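To start, the structure itself, in structure tokens.
With one protein chain removed, the remaining protein chains of the complex are shown where they sit.
And now, chain A:
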């Protein structure tokens, strides 16, 4: 779906004759160049999985994390330009912190995602700035409202989801996610499925090594967003690698 908007794509303050803002579309392309991140909401929490490509063996393990903590109860997984994403995570943190300071309780995720989306949208209005080149998935768990999952893209809209994927393999990941019955699953079961999906959509040919980042927030963590503990991680990765081998034996086509 690539089209060149010659002449109408120089700044975000210009519409093309067919009603598109090309700068925003180019920003979304930047997201599509990045590796995949997925978030799935189940009946008692939210699980994030990110395929973090390791470009060099010299990198320290665990550097350039793509999952952030926004508030105790909110996590954010990103895809796209990492520097843009870091800046937006600070914006989200400030919003959550100001809300708590003014109103005395945790910020509801819908409100947070709307506020950050409004901020992202502001950068699509002027020629003096460029739109943010990242999409992100926000997830939280609250005792009364339950688990919530929202995704914000560079155009500045936010939608609520049961499962979503962003990045280069988002179509394939979405197909896999649709196969799951997430409304009936618990976080522990879901962690394994998320790891499996990341392993499935990872392209062995084009991208070599990758690190799997897994995090969750739900009843299992008492409402606190945190990286999945080591033993659960290892169990999930083992499950993912085993299912991949089974599928390799029985079915050659993975993507």
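Just so it is clear, contacts are C-beta pairs under 8 Å (C-beta built on N, C-alpha and C of every residue); 3 or more make two chains touch, one makes a residue touch a chain; residues count from 1.
Methods note: contacts and distances are computed from a predicted model.
A.B. asks: According to its UniProt record, what is the protein name of the omitted chain, chosen from "Cytochrome c domain-containing protein", "Major facilitator superfamily (MFS) profile domain-containing protein", "Presenilin" or "Proteasome subunit beta"?
C.D. replies: Its UniProt record gives the name "Proteasome subunit beta".
A.B. asks: Among the options A:144, A:184 or A:204, which residue touches the chain absent from this view?
C.D. replies: Once the missing chain is taken into account, the touching residue is A:144.
A.B. asks: So that we can see where the missing chain sits, which residues of chain A does it touch?
C.D. replies: Chain A touches the chain not shown through residues 101-105, 108, 111, 144.
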